[in-house]
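With one protein chain held back, the other chains of the complex are shown just where they sit.
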Amino acid sequence: MIIVQVLQGLMEGVFLFLIASGLTLIFGVSRIVNFAHGSFYMLGAFLTYQIHPWIAAGTPGGFFTSILLCGVLVALIGLAFELVFLRRVYHAEELMQLVLTLAAVLIVRDLTKFFWGLDDVTVVLPDALSGAVIMGDLFLPTYQLAMVTVGVLVLVSLWAVLKFTRAGIVLRAATDDRGMVALLGINQAHVFTAVFTVGSFLAGIAGGFAAAFESVNYLLDARVIVLAFIVVVIGGLGNLYGALFAALGVGVVKSLGLLWAPRLSMVVIFLLMAVVLLFRSLRRTGE
Amino acid sequence: MKTSIRFGVPLAAALLAIGSALGPAYAAGVKIGYVGGISGACGGLTHSARKAMEIAQDEINSAGGVLGGPIEIVWRDSKTKPDEGSKQARDLILSEKVDLLTGVCSSSVFMAINPIAKQYGVPLFSAISGTHKATIDFGHPFVVQTQPHTLMEGKALAEYAARKGWKNIVTMGLDYEWGRTTVKVFTEELAKLNPDAKITRQLWPRIGETNLTSYITAALADEPDLIMAVMFGSGTNSLIKQGKAYGLLQRTELLTFLSTESYMSLGRDIPDGVHGWARGPFYALTADAAREFVAKYQAAHDGEYPNDWGILGYDVMYIIAGALEKAGSTDPAALREALGAMAFDTLRGELRMRTIDNTFNAPSFIGVTRMTDDYPFPVMTDVNVIPGDLTLPDETTVQALREAAKG
Amino acid sequence: MTAAPAPGNAAAALEVRGLVKRFGQFVALDGVDLRVAPREVRAVIGPNGAGKTTLINVLGGQLVADRGTVEVHGRRLGRQHPHQVAKLGVGRTFQISSTFRRMTVLDNMLYAHHAGGGRWFGLDAARLRRLREPAIAGLETIGLTHCADQVVDDVSHGDRKRLEFGMVLATRPTLLLLDEPTAGMGLGERQELIELVLSVARERGLTLVFVEHDIDAVFRAAESITVMALGRVFAEGTPDEIAGNAEVQEIYLGGRR
Partner (left out) sequence: MAAEHRRGNASWSIDWRLVAATFVLVAIALHLSPPLVAFAIIEVMIFALYASALNLLLSYSGMVSFGHAVYFGLGAYGLAITIAKFGWPMWAGVVAGPLVSAFFGLVYGALCVQLTAIYAAMLTLACAEITFAIVFQWFDFTGGDSGISGHVPAMMGLSPAWFGMVVLVVVTICILALWRVVHAPLGLTIRAVGENPVRAAAMGHGRKRVQLAAFVISAFLSGVAGTLYGIFHGNVFPEYVGVLFTIDGLVMVLLGGLYSFGAGIYGAIVYKLLDNVMAHYFEYWQLVIGVILVLVVLVSPAGIAGLVSTVAARLRGRAG
């Protein structure tokens, strides 16, 4: 049973990573705390709900295509937001970035209410994805396996991009030292734009996957942004691999916690977040 | 310096500007104040209640109204926030001078308005919120409950579970008032009705939690006869959706709260064979009045069906009208006496209110989901109507809860 | 609160022994010894990466050394925080001038006098009114009365450097650490500022340690010079001695003289 729970927690963790990866990436490179991340996620969910019936409805191919398409749509929205607004405040103080991303949260939420109403919506899974791989006691739902695959795919491709491509070297430089990028003779603004777009894309596809996994409504943004913050903070702000471990950890704490301390799991997770923050600071000042 | 606290003048100017925006209005006849979550978390549920109440209002008014005048309803949005609800209720009382209040929705808004009704002595009819605390623990002469409250529902569920003979049960209750109390009552009552039954595990998902997979695996690990899920809306939706892949319904039975709007939003995603409970499922109502009402509602709203809250809202209007007519005035004391002394023909059958806790003997509806040819979404079939007389807590329980609330 | 050096005390104003500071693999300070007498004007020079700014940061408490000791007027500094170091009478400026840019020049100075009083709490607004006179006097000293009511963000780079120096003075330090006081200034401005620093230091009997890249300024102003390279003290002496040191000439001054 514990094994089943741990496994289930890990699967949930991979999805949490998918949610949080974009946020931590954006913070790592441009130091923007993107409060609108949850809103982009929500947009991804509702857009998928909207367009999936139009694209080969009921087939896995059509389903994944619509998620991908929505990811791209959200990425474009993110791109526009970055180019038109966010770009102006990189050099202003951090609070101005807070104002802008908070404004985006309010705007996206009301637009969601306007277009899709207050009721829960959900995307019906194609039959081919709604089964499970059964191994003895163990049920591995096909759709969750698909989400895990996508999470791993995202992780591997981000890793590969960071490790092997010129763009990745620039990104790593940007994470470590923003001045470095300028020294490398690369336009920092382009790097920020690209990363924000990719981050929005990741939020969008995560939301798309969620639409078929749970039922979604306009209150999704706040819940998701808090979850994403937990993961990003525990993982170390801006640390992609840290976020992976944090996400897996949070998933397992939740899935085991409900067995032993069913009412405390969220408190435990937030305590962990607080302890991690404080511990990091003590270590920093100890240096 | 003239300029030091410069914010003062615009502050005052702005406040004066609002000052002239809204004024009190007077009207003859009975005035009902509705405070409910028109927007916010309840927004998705209560629009049907409003439509149904407007239909009832038209019917009553075209039949001559009550107390010689028409019923007027003043609609106010609580935004599903207790503070906003309390504020709107007070304004309805102070400036609209309403004769009584109805609506609510979330239990927190109900609990916020409840003391207001008591403070100003204005009757409050709950149509949409099921917490027992308002009428029992913090009950007072002016608050009336017209639907099965949490204690009644918990007992009805135990009754149903006992009838089915389920033995090993996992409960999955949303970790808040409604979930906790329902699970508690269910557990206690089931122990009386079926001593063989045992709760093997209690799970408490957080409210708003939508990834329930680890709860599902934990519940299934016990190989229970039943998973009793005290959840609603997105929680129930996610549970059913995610449970599918685990063969949840093949491996165990599921009993959960399924009001009509869940069927509407999930549609075919709700598989056949789920045990659901509801408070006013239109399709399970046998009274002629119910059929007429549904037809009328559909005609007025593009073929849309009323949800449970529509049924409850419609009933509340007729309960209010009937009691006012019998009382002969809007005087709260006379109204209460009338309420306790008469039977009401409602869509849910003949109902009566008892005066110890101003609660109606409202029935609970529990059945099994099935996709039929009659509706574009699944509905419950084989509906057990558990009458309120069977589930109302006895007087000693009520007194004990009231004593506990005082300490 | 400021620890004034007792006259006739043999203790040095600043005594540094075996100071080591590493950043990961990089050794920024590799066993630095330094002794500065009371009222001495000492320049620290050296090529980029020699460890000059790191030294100042360790002395000011902004960085904690890995090894070695620092004594100020005979009082040993341990792992004190910068504000505790400041209370021992160590005042400093930063390479990039550090002021309160959203406040006016006068408010900056007012704050400096308030901070110089040694208290941080206090709800008595009258105290600030009483500090107004000395604050304006402080601005006169550094010649900034003309822009007293301007927000610091709006004044020139040179004026900000002056302001920072003036603010540090207001806390009445006995040991003044200046990290490139004239960096980024025009030639005329530079000379004026150096003159100002020297005259104030002399007038108030301050010990002065300054890092400077402008070699002309260094040789004009300093009574003694410490040359750093690769985290160590490479040479030390009077300007004449340093000027005559062939090795220094070779690695640093590079035939400028």
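In this document, chain identifiers A, B and C correspond to the written order of the chains, with residue numbering beginning at 1 in each.
Methods note: contacts are C-beta pairs under 8 Å (C-beta built on N, C-alpha and C of every residue); 3 or more make two chains touch, one makes a residue touch a chain.
In this text, all values refer to a predicted model and were calculated from it rather than measured experimentally.
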{"item": "Residue in contact with the excluded chain [from B:V98, B:I116, B:A158 or B:M172]", "value": "B:I116"}
{"item": "Identified contact with the non-displayed chain, of C:Q84, C:S156, C:S199 or C:T238", "value": "C:Q84"}
{"item": "Touch with the omitted chain, as defined above, among A:V29, A:V224 or A:L237", "value": "A:L237"}
{"item": "Interface with the undisplayed chain - residues on subunit A", "value": "27, 33, 85, 88-89, 92, 94-96, 98-100, 102-107, 109-111, 113-114, 222, 226, 229, 233, 237, 263, 266-267, 270-271, 273-274, 277-278, 280-282"}
{"item": "Absent chain, residues of subunit B that touch it", "value": "1-16, 18-19, 21-24, 39, 77, 79, 81-83, 86-87, 90-91, 94-95, 107-108, 111-112, 114-116, 118-119, 131, 133, 138, 175-177, 180, 207"}
{"item": "Chain not shown, touching residues in subunit C", "value": "1, 60-62, 81-84, 86-87, 91-92, 94, 98-104, 106-107, 110-112, 114-116, 118-125, 127-129, 132, 148-151, 164, 167-168, 171"}
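Everything that follows uses one rule, which is that only the chains that are shown with their structure count from here on.
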{"item": "Distance between the centres, which are taken as Cα means, of subunit C and subunit A, whole angstrom", "value": "48"}
{"item": "Intercentroid distance (Cα basis), subunit B paired with subunit A, Å", "value": "36"}
{"item": "Subunit B and subunit C, separation of their C-alpha mean positions in angstrom", "value": "72"}
{"item": "Subunit A-touching residues of subunit B, taken from the complex the two chains share", "value": "39, 41, 43-44, 175, 202-206, 208, 210-211, 213-215, 217-218, 221, 233-234, 237-238, 241-242, 244-247, 261, 265-269"}
{"item": "Complex contacts: residues of subunit A adjacent to subunit B", "value": "1, 4-5, 8-9, 11-12, 15, 117-122, 124-125, 130-132, 137, 139, 141-144, 210, 213-217, 219, 223, 254-255, 258-259, 262-263, 265-266"}
